[in-house]
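The complex appears here minus one protein chain, its other protein chains still in place.
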């Protein structure tokens, strides 16, 4: 059975290789090939899953050792896979959502002449992501980690001729690199501490290790997670990442890649358990981010950016949960899965809307679209209800559990975290309602108004060939083709029922327990209270949004807004800070260093040469051509010679 | 007396050089093919060496030893260990690509007279360099090594100064001046280093009485030859200085950007991927073996210099406006990594450093050669003159990106393996150094991606609209390199197995052990 | 000095002197010298009696044959172990026949042979009035540019006297390093100096400079030889004899018979030290060591280039030979006095020569300064005071002299309307115009710079090695530093030749006759052979490393 594990990675990898190397002749079938291989990977996953269910909980984890990768004395890195329940969960999520989004992209990217390459990149991403979650040691995980980074870089910058896209891609990669630094340092620490970096030994030996070391490792892992999962302070890249095609945003920047950080932390649970300080840091990061993202989400008028903000905040929830330790791990993963479904659905919905609106992204130029694209409206709506945690839908169960666990953390910490989580839930309800209202309700603000033409940055040039001449004069909203709607529907189903399915009889908890271990914290509030509170804040948030956007017409041009709004629009000034401190400072540093290199380092050498030359020029003057002066020098010379000789005898 | 394989690997290119130089002026193409042929023959011999070499056998294999200059106690002594073998393989491997890439770099301008035969000279000099480099990898006699270490400067010097980058070439006086400035700078820096080393070599002879690396190392090991601490340190510094100039270590690096900037791309590759490796290789083979104590004494200072090189080189690379100078500074940063690995005195560090030499050769070759193709199309080295290339020449852009990703050592590509080994090795001995060096990977990403973004992405510059994509010859150069980068990234074990035993010998020379992990993890 | 001693002198002098027995000369062992001198005399006779038309060929024939024969004689002597086991003092203690002497004589003879080829070159200058001309003035006496000169040129006069002059000079040089008493030393010095003074004055073009060079060389040379002579006088005064052996004994204090007068002067070290210093100064002048070097650039520049080549090579060989013998045979007992001084001289010579050369603009002056720097390197070997030191110096001299002759021979080829184009700016782009010549010259320059695989490197290594073993490590360091500086200007010339665009009105490279070609060829061959496979010659020098006493 474990022989199949490699296939999971191999299939999409093969696809990537073929699609990227195979020339134009693949242009016509490329996308289907890619989708097929993604589906194949999913099939394998299902097979493995059923097999796993067949075994009993304890010996479900599979191992496959492919080959010895880097052997240098004590440093032994293998290419080996470990498939346990945790990995399985991710594999299923990744392959299923991935396949759906491949399908979606077939329609979405229909008119892009570089579609083959797009699918190549998607496959590459799948392979890397699967490698990430299947690796049985941190170094191999690191490979996948950077691999998904590369894929995301390529896909964000897929429309490279848009400077904004290229910049966003570069930014994403760089910020991630900062996180990667953390991961690699963590691995080095593990090597020096444990002499290995394979999950088994490291996590096994975590208990009998000094807390200091573990805290260091933990913090480094957290840094990595922040980078990949767009957590404060490394969150700035996610918003810009929306420059990429919408399917990419759905798959990579909502459902899967950005959750890798959560996977890392949960995977390294033993380390964090033994390092409370690191755990605290994790929870703080999570809490801060979930507010940060939510606030940003409220202010954005760009539908994708708004969703991106919400992604940040949702992952904040997961990180928070992961930081809570054994009481939270399971719920973190659970929320991760449900979020995977509904957020992917939301993004696809957004994509579908843009598709119908000539790639207009400004929600203020939408409105009343429900009757033009019903399917989109329904699926999006369900996703919306799921994310705000409408009772009975996925988000409700998973998020509720997290809030509960936050309170269960106990003490002042518990209270703070819990209330933050609640507040976040309220804001979530607010901004999602806002998105919903702006997009599908209210009067049709797009009438008699030209929309963004692909020439101007920000428009998705997939539309270039669409609409035809004058097509940008006024959008004609229409439902998207089946290849796009089907995935949306399926995801909607997932986002409605997944949560309930998991929670009934704590299926999910039992499923993951062997890996992550679970214990019920004692919450100061009863579960019922918490649930009630969540529902209350939910209602508050929704009504607030309705008062603001539902009742009176929405101005097409965004009002100046309060200070907070303006800050939020600029991602709470994060970028400005980066720009001033890092970019500017870096520029000055490099410029001055170039100067130093030229004048100082090089100057010293040239200076020496010059001074020798000058000396030479001066000594030359002694050779003045007068025989008598030569004679003088000889005479003086002999005098010195004699004097020296006598002196030598004297001393 | 078996067939002298090692001598053959050096003789073949040398003969090739002479033969190429002898080709009459009119038959330029013939000269090119001849050179290519000989470089391929050398590659074949190198492969033979690779096959004949047994990693777990004696330390030095395929040895040859003949008396040469008895008066100076100099013997013609050749022998290779795993490190040397891998570097010889690298050299022999890169040369055909360099020749192929430089196919048209030396076609004479119309103005020059018929007696001036640049093309023949160009390829002959390249082969001459190859011969000398290979010999300096093989020599186990200090004097013999020194001879070729120095002599290779001369052909290099003519290659740099005589065949400038077409981006500025022609009769432009200013360009000529810059070029000869670069060439002279290269020569004087290295010559100065070499002469200081000469003093040390003589000193070594005075102390040891002969030049045989093995004998001296042996004598050092069993204590029959003990140097006064200060003597050893002075000699070490003499040797190290020369090597630090050759493998540019801050602050002796400034010749490299000029040289690489002014030389044609293939020659730039020859400099940084092949010739400079002799410096780092010699640190590993001579400094550590001959002067173990002094090496340990100097380690902290050298580690600091290496760190400065890493960060400094990367930052300057970010600040460059000239594509080739950017790559040059990137190389300086990478050489910092190599030196760091060598002087971390851990087996990971040193194996990593050796792998790094090989991988850096491949990655820089890929990046630099593609950059050369790009420059040859537009006729400018300034980054600002490019933009949107990927739209008109996607393959070129793609290969360039892969080269760049290799340079920032992306996992899955060969450089990652070596870089990570170096980092781990350094971290195990000097955690702070390891962390500082890790900053380098962020900066590497910065300068690589900025370069890619500015040249390849964005709207297409009108001048570039008609730019052709990679031609078959160029693809034939780049594709194998990329294949190797990926192959060695996924499965570096063969090279590692080749190198590890040699590194173990070196470690035992300096009597260093890898630091033990604190917790013995449950295996 | 006590009166009694003086009185005893009187009485001694009053006694009748016993009759002098006839000297016995080992003609066989002196053959090289005798052959050359004899040929020189023949050459003079040829000038006197052979018709002008056929003089050139006769002279050339005689000189070449004589030099070849002399070399053969040297080889024969060496083969007869006179260099090693049978080394002896000949001609009543006037001449030493031993390893160093034979080695240096052999070198001098070969260099002279090659130099004579360049002397005889008649293809480079455009033919004047239909008859080929060499680089020597038509009639030395005629006023430059005067009617007399034109008439002489028209008549096709040529100064074939140069050949006997060279032979005389060579004769002196052969004796110089093998002289075994101070008188012979002085005579030999004058015998090879005077012809050189004359040769310097005989350039066909730029005669004013040529004559000026001669005057400077002559006046300063005479000045120096006066010091030398006084030094000899003082040494004679100290030791009561001019024979090396005796003086050495006296210096060591191992002399057997000490009469009161000698005892008196022996007590007076001032005589010894001052005398030694002056004598050494005379030799340092000849080798062109700082601060006695200042004649070198001017004379090298002004003299006819073939003469410069000969002078630069052969004089150095002879003078260093003599210096070695003086320091190793006569003054070893004084080692602790002269070594520090020599240190100083060597250092300033190496640095001074290298530094001043950087800013030179005339190729001949450049080579002059480089020769000064090289003198410094050789001095480092002299200071070693070991057998290795001797042999390394011998080897260096051999290597260096051929490179020098070859280099100057190349200089004669590069010409424009005004004769040889010696200004560096004229050499720009030579590599483009005539790659072969440029390449050859580059080889010589690299040898000067001491790049491995050339004779220059081997020699430099040998010398520095000897010095280091002789405990002169710092000197070696100074040596490498100054060779780094020196490298700069050699490289400059190469850059000029290869990397700079040729000037439109640049000089042309004349096609030489086989004579010069041969000279250059020999130079290149020796340079490369001594660079790649020096073992045989190192052995030779090694065997020749012992002085007879």
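The chains carry the letters A, B and C, assigned in the order they are written, with residues numbered from 1 in each.
Note that in this section contacts are C-beta pairs under 8 Å (C-beta built on N, C-alpha and C of every residue); 3 or more make two chains touch, one makes a residue touch a chain.
Keep this in mind: contacts and distances are computed from a predicted model.
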For the chain that's not shown, choose its UniProt protein name out of "Autoinducer 2 import system permease protein LsrC", "NADH-quinone oxidoreductase subunit K", "Stage V sporulation protein AC" or "Heme exporter protein A". "NADH-quinone oxidoreductase subunit K"
Among the chains included here, which ones are touched by the excluded chain in the whole complex? A, C
Any idea which of C:91, C:138, C:214 or C:540 touches the chain not displayed? C:214
Out of A:47, A:482, A:600 or A:632, which residue would touch the omitted chain in the full complex? A:632
Given that one chain is not shown, which residue among C:25, C:261, C:348 or C:439 touches it? C:261
Missing-partner contacts on chain A, residue numbers: 620-621, 623-628, 631-632, 635
Sites on chain C contacted by the missing partner chain, in the whole complex: 1, 3, 6, 8-9, 12-13, 17, 140-141, 143-144, 183, 186-187, 190, 194, 197-198, 201, 207-209, 211-216, 218-219, 222-223, 226-227, 229-230, 232-234, 236-237, 240-242, 259, 261-262, 265, 297-298, 301-302
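Simple rule for what comes next: only the chains that are shown with their structure count from here on.
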In terms of C-beta pairs in contact, which two chains are most connected? A-B
By Cα centroid distance, the chain farthest from chain A is C
Calculate how many whole Å lie between the centre of chain A and the centre of chain B, each centre taken as the average of the chain's C-alpha atoms. 37
Could you state the distance in Å from the CA-based centre of chain A to that of chain C? 81
Where in chain A do residues touch at least two different other chains? 609
Touching two or more other chains, which residues of chain B qualify? 188
Residues of chain C defined as touching chain A within the complex: 215-216, 219-220, 223-224, 227, 269-270, 273-274, 276-278, 280-281, 285, 291-292, 294-295, 297-298, 336-338, 340-341, 344-345, 352, 355-360, 485, 488
Mind pulling up the chain A residues that touch chain C in the complex? 609, 612-613, 615-617, 619-620, 622-623, 625, 627, 629-631, 633-634, 636-638, 640-642, 644-646, 648-649
Would you mind writing out the residues of chain B in touch with chain A in their complex? 188-189, 250-251, 253-254, 312, 315-316, 318-320, 347-348, 351-352, 388, 390-391, 405, 410-412, 416-417, 420-421, 423-424, 427-428, 431, 434-435, 438-439, 441-442, 445-446, 449-450, 453, 456-460, 491-493, 496-497, 500, 504, 514-523
